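In this view, the complex is presented without one of its protein chains, the others remaining in place.
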Amino acid sequence: MDISEAPAVNSRRRGNPVSRILSSIRDGNGFDILLVAAPLVFLVLLAGLPLIYNVLMSFQQVDMFTLGAWIRPFAGFDNYISVISQPEFPLVVRNTIIFVVGSMAGQFVLGFALALFFAQNFPGAATIRGLFLVSWVMPGLVVGAIWSWILAGDFGVLNAILRSLGLIEAAIFWKSDPNFSIWAVTIANIWLGLAFNMLLLSVGLAAIPKELYEAAALDGANAWKRFLTITLPMMRPTIGAVLSLGLIGTLQQFDLFPAITEGGPANSSTVAQYWAWQMSFTLYDFARGATISVMMFVLVLFASILYVRSTRSEVRG
Amino acid sequence: MTRPWTQWVLLAVALAMAAVYLFPLYWMYVTSLKTNSEIFANPPSFWPADPQFAIYPGVWARRSMSTFLWNSTIIAAGVTAVTVILGTGCAYVLARYRNAWVDVGLFCILMLQVLPASVMITPLFVGFNQVGLLGSPRLAVILASAAKAMPFFVVLVRATFMSVPRELEEAALVDGNSRVGAFFTIVLPLARNGILVCAILTFMSAFGEYIYSKSIIQDPRFQPASVGLSGFLGPNSSDWNAIMAYSAIYVTPILAVFVLLQRRIVSGLTSGALK
């Protein structure tokens, strides 16, 4: 195959470079390379480069004057120090934790309960379960708008229902009470992500062989014991994937914030992803926006390592 | 061995839970039809006493929804086109080969899938500004959203391609077809349904996209319906019947498509989401 040794033979057999490439696309690996290269270039340009650029900006001075410049003053860790020393920083961290943990716990527990319920054999189970997924295909902003209205303090229907059930005395000002504002968004997010969690958990449940339950029942295990000794252990990879997807999804959730509380009152419902956006697009402080984004990214990286680990068997399998 | 009556009890409970879960949707439609005074009635009424259907044409005209929805459609169509054209081939190759490179590729795609839009928007905005893409803001949003939508599309469509036996393609090669020919006449037709479902999902999520459009498109003539909705939405909104009417007009097409294709969408999702 050495071209220098037998040029004549090679050129006769292989033709000129253009036709060689064309024939590789028709019959060889060139086709695969072409199919992969186009999306690869696209993703590198629109996801890979911005990601690197983001890290770069977090070490630069970026303001309205240097926005269009290619070379900007180096800022070292100034942006990081300034973000951490913002007065609202501890509050944002607290809110992010509440939002993430609250959303994940709510979505998972309710989703698992529903998945177990719909795993029972009754007419229409699959169809009704499928209906739950409408929450997942709706635009986030519309979901936010609806929940904003349901959670309204004076005339919101949730307060009216809770009052008529005798659960609360006075109306809760979900959106404007700093003690509740982050929970208002969390409730909406639980509703939004619940169905997807249920769907994935249902898939996991359906994959458990029925014989296992029958064998356990013959061995004398009651329903609760069967759940503990068969369902939970068999579901472990699925649960791992669902939890890490829940973490990723919660960190991606943005639309509910502008629709329900706009982070307020007094940042009491601002979470990291909304804060980053506010920095860049309401305060035009792109450097600090980029800095918060980098911090977020590290968190997401951690979540996705968990995700990849929990789905590795399926990815390879 | 569930006895019939327990099945009906379970069905009734399931319907009740679905009703509770879907209550927000119901509330959207009901509120949109209420009069202003009925909206602020206490306790609230669960059925509009005097349905105001005139609100729909009113909101449509007043909020220039035709422009907003047209922009949403353009953006969603663009995102879907870019995603399907680029993502299908990528998914095919990732499904066809099993080696270290494919594992690396899958890992990168999973990583891209998890990047929050709020992380990406700042560098994208600054970068688009520098290369002058902000001058055609809808195109900029299409490119950014397609990059966001593609990983999910690739993961789902890859599962579809994996269900097409490789031997079929090999048979086509031996029968005298080229790689390109076999891909278009054998593999694509067999994966068509899965690709279609994923394309519809991509379209639906791009139709509701907000953060990129809000950040990149400043001119109201080019803004999609999500940005239009945010224009009169906030912690202190009070125009609830108009907001709900706007929302209803916005989501009803999506809901209709979803209900029609529910079975396929669910099966498409479940085949790929965990793989």
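Read from first to last, the chains carry the letters A and B; within each, the first residue is number 1.
In this text, a residue touches a chain if its C-beta (ideal position, glycine included) is under 8 Å from a C-beta of that chain, and two chains touch if they have at least 3 such contacts.
Just so it is clear, contacts and distances are computed from a predicted model.
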| item | value |
| --- | --- |
| Among "SGNH/GDSL hydrolase family protein", "D-alanyl-lipoteichoic acid acyltransferase DltB (MBOAT superfamily)", "Cytochrome c-type biogenesis protein" or "Glycerol-3-phosphate ABC transporter ATP-binding protein", the UniProt name of the subunit that does not appear here | "Glycerol-3-phosphate ABC transporter ATP-binding protein" |
| Touch criterion as defined above, residue of B:N177, B:T202 or B:S215 at the omitted chain | B:N177 |
| Identified contact with the non-displayed chain, of B:P189, B:G231 or B:P253 | B:P189 |
| For subunit A, residues in touch with the removed chain | 13, 26-28 |
| Residues belonging to subunit B that touch the chain removed from view | 165, 167-168, 170-178, 181, 186, 189-190 |
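Everything that follows uses one rule, which is that only the chains that are shown with their structure count from here on.
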| item | value |
| --- | --- |
| Inter-centroid spacing, subunit B versus subunit A (mean Cα positions, whole Å) | 15 |
| List of subunit B residues in touch with subunit A within their complex | 2, 6-8, 10-11, 13-15, 17-18, 21-22, 24-25, 27-28, 31, 39-44, 82, 86-87, 89-90, 92-94, 96-97, 103, 105-108, 110-127, 129-130, 143-144, 146-148, 150-151, 154, 178-180, 183, 201, 204-205, 207-211, 214-215, 225-226, 229-230, 233-235, 237, 240, 243-244, 247, 250-251, 254-255, 258-259, 262-263, 265-266, 269-270, 273-275 |
| In the complex, subunit A residues that touch subunit B | 25-28, 31-32, 34-36, 38-40, 42-43, 46-47, 49-51, 53-54, 57, 62, 67-68, 70, 114, 117-118, 120-135, 137-150, 152, 154-155, 157, 160, 164, 175-176, 191, 194-195, 199-200, 202-204, 238, 241, 248, 251-252, 254-255, 258-262, 264-265, 273-274, 276-277, 280-281, 286, 289-290, 293, 296-297, 300-301, 303-304, 307-308, 311, 314-316 |
